[in-house]
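This part shows chain A:
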Amino acid sequence: MSRHRILALLLALTSSLNAAGAARAEESRTLLLATTTSVQDTGLLESLLPTFTEATGIEVQVVAVGTGAALRMGAEGNADALLTHAPDSEKALLQSGAVDRRVEIMQNYFVLAGAASDPVGVRAAGSAIEGIKKIQAAKAPFVSRADDSGTHKREVELFREAGLDPDERWPAYTRTGAGMGLSLQVAGQKQAYILSDIGSFLAFKKETGLEAMTGQDPSLRNVYSVLRVSPAKHPRVHAAEADEFIAYLERPDTQMRIGQFGLQRFGQRLFDPLGGSGE
Partner candidate 1 sequence: MTAALRVENLQVIRQSRAGRFTLSVRDLALRPGEVLAVLGPNGSGKSTLLRVLAGLESPAAGRVERQATGPVTMVFQRPIAFAGTVDHNVRIALRSIGLAPSEIRRRVDDSLGHFGIAALAERRADRLSGGELRRLVLARAFALEPAVLLLDEPFDDLDHEAQELLSRDLRQAVAQTRVAVAVVTHDLRRAVGVCDRIAVLCNGALQQVDSRRTVLERPCSPTVARLVGMTNLVAATLGAHDTAIVDPEHQLPTAGAGPPGAEVWIGIRPEHLKVDVGRGEGESIGKAVVDSIASDSVLTTLSLRWAGTLLRTHLVAGRGLAREIAVGDAVSLSVRREDVHVLPRGQDAARADR
Partner candidate 2 sequence: MHELHSSDLLEITLRTLSVCLTALLIALAIGVPIGIALGRRQFPGRRALLGVINSGMGAPPIVVGLIVAQMFFRNGLLGRLELWYSVEAMVTAQVLIALPLIVALVIAAVSALDVDWELQVRTLGISARWRTWLLLREIRLGLLAAVIAALGGILSEVGAVMQTGGNLEGETRVLTTAILMYTNMGLFESAYALAAILVGLMLTLAGLLTWVQYGARS
């Protein structure tokens, strides 16, 4: 084929792709969902979203950032819906009117993990709070994300509940300001204690060699909620699409799937469905 014909073919191809893309953009509805990296890393959304799109025709664009950034996106109207796990901050957002619906979708438990040898005896302590006390008392190696993520916020709460100053630092206390994966790896190398979400902990377990020191401790309960950004405050958000998304998550069959998720990859279920309670 002559060079000119190949060029003409390429041009035709690109323009037809552009046309299709443009057509799709005009026809389809979209939902910009801001969530946290730990949620995205579990792979839950990848398994749920295709059926949602098929059922409703809504394309979901998932942006995974830090909890702080996700909440800020909601506050500034740069997302249509949020899927996060920081109840206090979420409620504050609700108060401010930036979001006008908050629905609790699922839960699991944070994990206080550490070296298999558990030098400080956190397992024996019986609860996460007692474990934290022991860690602080012994000034044991501890890794914190220190990035205002949902996990970090819970960590701060635990310190407070233990009557300790969350800003206290000791030589073996490391603050990464980074994601869960990297922080787990740092903890693995330093053989330190760390608070992690269950999904990330399981994903990195082999690599880090860390083990869970806690179980279903009430103070470690981790609730995931979906929030709708308020169309009253930010008129240009796709509020109807957000509603459909929330409705989809609340459906019994979706809830059941959420409850089964994780068996294949992690060997255990990652989430307890909550049936969608909230406002």
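Selection criteria: all candidates are chains of the complex that A comes from, given by their letters.
The working rule: contacts are C-beta pairs under 8 Å (C-beta built on N, C-alpha and C of every residue); 3 or more make two chains touch, one makes a residue touch a chain; residues count from 1.
Just so we're clear, the structure is a prediction, and the values are computed from it rather than from any experiment.
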Result, touching chain for chain A in the complex among 1 or 2: 2
Interface residues, chain A side, partner candidate 2 - complex: 65-66, 68-73, 146-149, 166-167, 174-179, 182-183, 185-186, 188-190
